[in-house]
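A single protein chain has been removed from this complex, and every other one stays in its place.
On to chain A.
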Amino acid sequence: MSQSTAGKIDHHNEEEHHDTSSIKIFGFWIFLISDLILFSVLFATYVVLRTRYSGGPTGAELFEVPIFVAETFILLTSSFTSGLATLGLQQGKVKTVINWLIVTVVLGIAFVGLEVTEFITLVEEGATISTSAFLSAFYVLVGTHGLHVSAGIIWMISTIFQLSRYGITEETNRKTQVVSLYWHFLDVVWIFIFTVVYLLGVM
């Protein structure tokens, strides 16, 4: 990575050059492992509590197929567009990168918007976080993913801002790669939510 871009620092001066970008990306993978464990515990919690309705509504009564299919479709597409942004990065085209990142952010906002509407509808139907252990686990698992996506949106906007200001440098290159890695990770987590929560819920 570092050789493709002209950084502001001349690395040849260093006797022992640890490639900072590759170290940072490696560390981010380790962070993703810990984040994955965080989600695993939430999934385990959901599985332990998923039939504890406590007289409240069940998943089959609450989940609406068109909504969660739309959410899935939007998030998968956004993963694809963030992939296109990384592709633009390799070709060194800032415009392409920024444009695809903007598309990704818009899709992300649409996803979060749909999820918030879904939650509001559920609460209006009387299915709140206090209704039953099942709903507590549902809101926290899906909501934690939603919060991750929201953080990813802010992060991506900050990256877009830097790309438009500095172009593709060693730093912005790394930051874009890391944020898109994060985005793909959230996509993978969503596929499990789609399966474990929604599909098994409406079955």
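In this section, a residue touches a chain if its C-beta (ideal position, glycine included) is under 8 Å from a C-beta of that chain, and two chains touch if they have at least 3 such contacts; residues count from 1.
Operating definition for what follows: contacts and distances are computed from a predicted model.
Participant: For the complex's missing chain, which UniProt name, "Cytochrome c oxidase subunit 1", "Molybdenum transport system permease", "Spore germination protein KA" or "Short-chain dehydrogenase"?
Facilitator: "Cytochrome c oxidase subunit 1"
Participant: With respect to the chain omitted from the figure, which of A:Q90, A:T117 or A:S130 is a touching residue?
Facilitator: For the chain that is not drawn, the touching residue is A:S130.
Participant: Write the list of chain A residues that the hidden chain touches.
Facilitator: Residues 9, 13-16, 18, 23-24, 26-27, 30-31, 33-35, 37-38, 41-42, 45, 48-49, 52-54, 129-134, 136-137, 139-140, 154-155, 158-159, 161-162, 166, 169, 171, 175 of chain A touch the chain that is not shown.
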